[in-house]
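Dumping the structure here so I can ask a few things about it.
A single protein chain has been omitted; all remaining protein chains appear in their positions.
And now, chain A:
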Amino acid sequence: MTSARRAPAGQLDAEAIRKDFPILDRTIHDDTRLVYLDNAATSQKPRQVLDALSGYYERSNANVHRGVHVLAEEATALYEGARDKVAEFVNAPSRDEVVFTKNASESLNLVANMLGWAEEPYRVERDSEIVITEMEHHSNIVPWQLLAERTGAKLKWFGLTDDGRLDLSRIDEIITEKTKVVSFVQVSNILGTANPVEPIVRRAQDVGALVVVDASQAAPHMPLDVQALQADFVAFTGHKMCGPTGIGVLWGRKGLLDDLPPFLGGGEMIETVSMHSSTYAPAPHKFEAGTPPIAQAVGLGAAVDYLSAIGMDAIAAHEHAITEYAVRRLAEVPDLRIIGPTTAEERGATISFTLGDIHPHDVGQVLDEQGIAVRVGHHCARPVCLRYGIPATTRASFYLYSSMADVDALVDGLEHVRNFFG
């Protein structure tokens, strides 16, 4: 695909891209330029996505899969068209492997519940083991804790090294013959670490365990190929990749989706219903009870078109360059300690840090006054903060519209923070 926004030599033109995002034009606090560095929490939306949302509501709004009138058929075509786009975006072998959910949390909860109610050999039960990692977002910890509590299964996890990587040295003791499922994050939302998928998948396959990958921080930023990953399930969310909130994705292998039981029951997910029993629609509809987030799916389809036109390789290269520059500039700030990998290798463009004894809340507040939006706190990954003995971090996260000037603004802003509390 070609695009005006793709500059020569595979580099993207961040300045041209910024023009697609109306919000990046606004000023805050009396004419201060907005420097939006909270992309790991949610991304901003390009005009193309906003137009798809309003266009859907203005022209085609109807419920899906149940009417014979023109609007119902248009809405259904748009909703299912979005599924096609997402399937192509992640290189899924079949469009029926793409389940729409509300967000990545719901996708992960859906898998945990499928496995709790499944028949053998997938069923998680008393003598089963579940494996996660210490760098998971709470959304990939709590559903497994709930499943473990309800079934009596044992929850195990990979710890972290001092430099913010997964400690895989005991992989054969952690993933064992008892392991039914291994669920881990591809790119950490707090450390920025990009994890090695291949050795974990290989070990899981050796013992017959299912593999779930939380790709929430990967799908927006790099090419995602579910066939190359070789996982069984991949979860991600729309709003972090230029799409609207309220739409998430669970990709699952077709054979598994056919075999595993539904979680939520209701309209849309059935084949026939009597007062005694029901039979279910085939996947993916089996897992989409009730009226789905239709406009949001359409918006995600537009987001996927937008990202694909620019090129995920180009976006990844752009973010890598920004990360290289950011870790170098941040190293110049006195008392700043990066929590996570300190080089741009095998990491995403999300950088957490502490600044001397100044609490992240105070750092974030003084940065905000200068128009710089960062996230502060434990980033829904409290075990990581405990692991590194810190209460919280300040996190700057970049995206395709971020520029080197944004990095400079952050570094200047941090200097101001140090003076303010110094």
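We take it that contacts are C-beta pairs under 8 Å (C-beta built on N, C-alpha and C of every residue); 3 or more make two chains touch, one makes a residue touch a chain; residues count from 1.
Here is the rule we use: contacts and distances are computed from a predicted model.
Asker: For the chain that's not shown, choose its UniProt protein name out of "Ectoine/hydroxyectoine ABC transporter permease subunit EhuD", "Nitrogen fixation protein NifU", "3-oxoacyl-[acyl-carrier-protein] synthase-1" or "ATP-binding cassette domain-containing protein".
Answerer: Answer from the UniProt record of the missing subunit chain: "Nitrogen fixation protein NifU".
Asker: Who touches the missing chain here, A:66, A:150 or A:361?
Answerer: Result: among the candidates, A:361 touches the missing chain.
Asker: Who touches the missing chain here, A:166, A:226 or A:376?
Answerer: A:376
Asker: I need the residue numbers on chain A that touch the omitted chain, in ascending order.
Answerer: Given the touch definition above, chain A has residues 29, 359-362, 365-366, 369, 376-378, 382, 385, 391-392, 420-421 touching the missing chain.
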